[in-house]
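Of the protein chains in this complex, all but one are displayed in their positions.
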Amino acid sequence: MVATSHDVMPDIELYQPTDEASALALANTLGSDGWLLGGGQDTYGWLKDRNKTPAAMIELTQVDAWKGIRETADGVEIGAVTTITEIATNPLIQSKYALLSTAAGRVASPQIRNVGTLGGNLVQDARCWYYRRGLDCYRAGGNICYADSPEGLNREHALFGSSRCVAVSPSDTAPALVALDATMVVSSVGGQRLIAAQDFFVGPARDITHMTVLNEGEILTAVRIPNTWANAEFYFEKVADRNVWDFALVNVAAAFKVSGGTIEDVRIVCGAVECVPRRLDAVEDAIRGQQRSEQLAEEVASIASEGARPLNYNHFKVPLMENLVKRAIRG
Amino acid sequence: MYPVNPKLTRRRFIKGVIASGAAATSTSIWYAANGAERPPGAVERLIRINVNGQVRSVDVPPQETLASTLRYKLGLTGTKLGCNRGECGACTVLVDDIPSYGCSILTHSVKAMRIETVEGLESANGDLHPVQQAFVEELSPQCGYCTPGQVMAAVGLLRANPNPTREEARQGMAGNICRCGSYDSYLNGVMRAAEIG
Amino acid sequence: MAYMHIGKDFVPPDAPGKVTGRIKYSEDYTREGMVYARLLTSPVPHGRVVNIDASAALAMDGVVGILTADDVYPDGEPQSTGLKILTNEPTLVGEPILAVAAVDEKTAESAMALISLTIERLPFVLDPLDSLREGGADAYTGGNTFVFRQGFAQEKWTSDQITSFQNGREPSAEPQQSWEYGDLEAGFASSDFVYETSFSTAGYPHMSMEPRSAMAYWENGKCYLHGTSQSLTALAEPMANIIGVPLEDFVFINEATGGGFGQRSRAGSIPSMAIPARFSQKINRPVMMRVTREEEFTIGGARQGLQGWIKVGFRSDGSMAAMDMYCVSDSGGKGGGGDANSAAAGVSALYQSEAMRFRNTSIGTNTGHRGAQRGPGENQIMAIVAPIMDKAAEALGLDRLAIRKMNAAQNGDVSGSRSTPFTSAYMPEALEMAAEQFDWEGRKSRSRQANGSKVTGLGIGQGYHNAGRSGMDGIVRMLPNGRLQMHTGVGNLGTYSYASTSRAAAEVLKMSWDDCDIITGRTDRHLAISSPQDGSNSIFTNTRTAYGAAQDMLAKMKEIAAMDLGGAAADYDIDGSRVYQITDNTVGMTYATVAQRALELGGKFTGEAEVPEDLNSLTALSVSRLAGSALMGIYHDPRHAGNPPGFAVAMIEIELDTETGKFDIIELVNIAECGTVVHPQGLKNQLVGGAVWGIGLSVLERHLYDPQNGIPASTGFWQSKIPTYLDTPANIGTGWVDLPDPENPVGARGIGEPSMGSVSAALNAAISDALDGHLFDAAPVTTDMIINHVAGISEEAIPLAQNNFRG
Partner (left out) sequence: MGEGIVRYKYDVWGDEVILGVSWDLLWVVAVAVLILLAAHAIIMAVLANKKMDKPSSEGRRVLRHETIDRLFHWIMAGSILLLILTGVAPIIGLRIDWLGLHWIAGLVLSFVVIFHIIRSLFWQDFKSIILAPRDFGEPFDSAKKPGKYSFEQKGMHWAVTVVVLAVVVTGLLMFLQIDTPFWDRTNSMPESQLGLVFLLHGLSTLALVALAATHIYFALRPEKFFYTRSMISGWISEDEMTANHDTSRWSPEEAD
């Protein structure tokens, strides 16, 4: 449907369950015909363009059980339909997990943060413009990638882990949650499963048409952040063309446990360089046990981009990624 | 010769129509179809919404955006559509005091909430809201198309933070594009509104 | 001069309506029985519609009709590169082919999927150099360029010529267009520093906030069109021609326009408004055509991209001895423009090069509609030239401010191909004022200082545009109740110039602003012609007409007073809405009384006789309809002599982070040199708005097409990167020189465009400064370019490519 500009919401049914059981039942019954609706900030464009044509929307934001931020025995649990603004401004998150509140504060624009949910930010679809235009590319179930070709416009695309599709993970909160060793709580009528944040996202090699491991009928209902990284030293930075709305060219989320200047443990995760948030294990290994310093940052930064396979127009992401890692280590 | 829109287009379309529960019948456009074949549990079309302090009854299809309801059902055309994609802010309205893009929110999602638009800001005796007054005094608007959105964002901002610094105001207003580039003048307006408000 | 209104702020009558949402833009109207049209647009970058089968769509419930190019052009489409109402020969993706009307938009969109469109695909090209290359595809069916009065033609260079150009050497091909003054060779021979480079500047879309939606209906044989434009009356007559309705049967209604930056000035660049008009005529229902953001991108116009070569020579004192410029201009799939020519004229005006040569070839590409956009040409080239000026200053050991002063335009100077004298020019004063406000002397030592990964860069930029026209008309009326009715044809595009220019009339008549009404918003209010509101000309052009019309009224009032109270007209003066005898101010009559007398007297006093003969047709029609209704002041403005320049100077301090390629603007001042200030708040808005636009040009905005398929990538605000609050400084310093221009009765000249060029130039210069004087020779300079430069990566960008973000 690329031939012409569509702009009006076509007929789509809407369900507004107010309890978990009916929401899960609806998700189960409707399967792929049911569109899970959080804040809708990555929904209405698809629908207005008629590039996605679900029969119905299941609004999740009326289910109180999936809202809000709760302190738990071993950390904090955030309901998946909690708004990004709430996370960015929540005192508990700000004090213990400032990495997440900072990242949340850099998402899109104030109004999008006011309505958009954490779950929506995590499961949002790829932002590759070819895909968004409704072209039948690999990610849309087709047999071609328009971005990964000699003349394709791939300035914003992946350095790593591309397999036919070169779209990147667009989320700002996802790298933060991976860095915080968060766990995703996924529910369905069949029960609940817990998935480590790192395993929640999926690249094109394993599933080219999805960004997460959620199956039909499953709903991301909460995110649990363990105490492990509470009050650690954090670093988040996002570099985007414009400072509002735009998705990261590269972002970095890092957590450090530092004692006497020595890095005891660390997590460094980059977004927008791969289809999933990219955990930089090699850098982590290289700096664990070392003194956190400018010099260390300089030494190990190049490890960050090892294995990068730049496309025609995204070579700049290599130094940018290295620089952001450098800045994270420098603190 | 390349037929651009052959039979498959039609098939995809028909599939879409059937999927959306609105199989084309021969009577009064979509309304009958929508009304007759609604699955159980789906939202009721006839709703009452609180807009600018008034409760209004209105027939809203499940998929309708708030901006559409306001503009085309309630005649509140102050809320503008600049992009219809949440990329500009011209449609900003307040939902329970929170600035939100009217183009990117369903009317049904906010039917239990207080909706305020630019038309609802003046006092009963016709006095401009302090933000509006300040925007006039600073001549913040240029072409004016983004102005209702800027006004609503500013009102929302000042309700949450009555005395913002200029930097806080800038961050708070950031979800509104002004193609004329009047940001400086709008910020002057916000700061003045905070003074007179 | 002490003015009553000129130079004073006021509340423009539309300002309250803007903050309350009460003012109406075209899409805010509705009408009984209105149906909704949506556009089916071209899926291919170049093609020919072979067949349209709409039978299934027309059979659908709720569909009212379709309108095709065959309906609007029964005798065939006009053969030009101009945008068509609808077309069967699309030359860009998204060009409107047909419209469908239905009872609601959703139905119209659904109906579109039922229309079977058969299109023959034709070869397409997205970069002018690809088309210029031998064997390269042509954007149009008849060639790759359109020669005025001659038609389509084909322009080809050899591969060697293209490659040599891409490698930074002077193009050797014969240009389509050229001019020259001075002795170029001698100029370069006498130069102590010569810089030569190829450069490129990207085109990008206008993206006015309001999409060009329009609604039309017919009533009693008259066509009523609710539209959007940046000119009101200047657009009306040609719009009537496009629709095919006599001017006297056409009513154009346009109270407010959601932004106009060049592409809503003339009817030819917004013919889509004729779609609802013709559709309504065909189906006999009011038709609303809401235009989407994506459609606004494709047909809403874009700046031309320039691929050029430039060579500049400076003498040891810093004076610019010679400038040679060769451009290949991207004319897009429709439209075109004179950006390259204006760029050269702008350099000539700003830097007063002693010798100069300009050459240009315009080539079509199957990309978006092109045309004039805020400072077309000047603003792109200033971003290229400003860093070169700094390079020269560095090479010659001069201060960067000093080299600009050395070349600055002053009273008596001339510029351009015809060595036209300025009506007045005070660039040195503007530079001085900017330097003072910015504290250039205090800041200049911070240049290139590093603080961690951050480096300070300073930039000075100058902007110019020819900013004034003449030859338009003015109408004012005095009602018997003493209220002044100013019938302005100036459009309301957001500059408030419709109001501020009208104030010249109030000034002449020394009237309280409260007693004045601006009559505008729709042509059936009988308005005077204005010039098209592009080229920063409104303030100059239309204060002349308002002033002249008021002078005519003043003369008539004195004549009536003399007739009734004795003496000669010259014996009378005015104040407090009274005409009185100079010798005895108790003898006089109020404006209201004069107006009543005028109605009794009729004839020339009420516009029923002795109407100026050379009035434009639209003004003449208005006058004939107003005749006899009130005391009238009617004026036809003669041509002025000279070039009224609009000048601006900007200074910027940035802190550029070499690790991220991002920068903060620490300080930005933008100073106007535009004659007498008429409306300070309006001028300030132009200066801050121009600054935001300048930032967009220099670092952000883009216009992307997929090189493989010709489909547009940047159809929304997101991908076209319109600057936001957080990409622009929280404070922008402004100021103005405020010296009167002799060719304007209130001393005013325009400013809208130069206020942008100054900032785009200063910012590019500041970035270059922060990077040790590195010249990108391109605009925009984007984050990735800066990162690549710092990292020493040369990305696989095609040299001079127009169509990728690398530029």
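Order as written gives the chain letters A, B and C; numbering starts at 1 within each chain.
As a working rule, contacts are C-beta pairs under 8 Å (C-beta built on N, C-alpha and C of every residue); 3 or more make two chains touch, one makes a residue touch a chain.
Just so it is clear, the structure is predicted and the values come from calculations on it, not from any experiment.
Across A:G31, A:P150 or A:G190, the residue that sits in touch with the chain not pictured is A:P150.
Among C:G7, C:G21, C:P43 or C:G187, the one in contact with the hidden chain is C:P43. Listed residues A:A56, A:A104 or A:L135: the one in touch with the omitted chain is A:L135. When the full complex is taken into account, the listed residue touching the unshown chain is A:A205, out of A:A21, A:V189 or A:A205.
Contact residues of subunit A toward the unshown chain are 1-3, 135-136, 141-146, 148-150, 152, 162-164, 202, 205-208, 213, 309. Touch with the hidden chain on the side of subunit C covers residues 43-44, 121, 706, 708-709, 711.
In this section, only the chains that are shown with their structure count from here on.
Distance from the subunit A centre to the subunit B centre is 27 Å, each centre being the mean of its Cα atoms. In terms of their C-alpha centroids, the spacing between subunit A and subunit C amounts to 41 Å.
Shown for subunit A are the residues in touch with two or more other chains, namely 1, 3, 7, 9-11, 50, 109, 243-245. Shown for subunit C are the residues that touch two or more other chains, namely 43, 106, 110, 113, 117, 290, 292-293, 717-718, 723-726. Contact residues on subunit A toward subunit B in their complex (touch as defined above): 1, 3, 7, 9-16, 22, 26, 33, 40-41, 44-45, 47-48, 50, 53-57, 59, 61, 85, 108-112, 114-115, 243-245. Chain contact summary for the complex, subunit C toward subunit A: residues 38-43, 94, 105-106, 109-110, 112-113, 117, 290, 292-295, 453, 659-662, 700, 704, 706-709, 711, 713, 715, 717-719, 721, 723-727, 782-785, 787-788, 790-791, 793, 795-797, 804-806.
Those residues of subunit C that touch subunit B in the shared complex are 9, 11-12, 14-25, 27-28, 30, 43-44, 50, 56, 60-62, 103-104, 106-107, 110, 113-121, 207-211, 256-261, 290, 292-293, 493-496, 681-682, 684-685, 688-693, 716-718, 722-726, 728-732.
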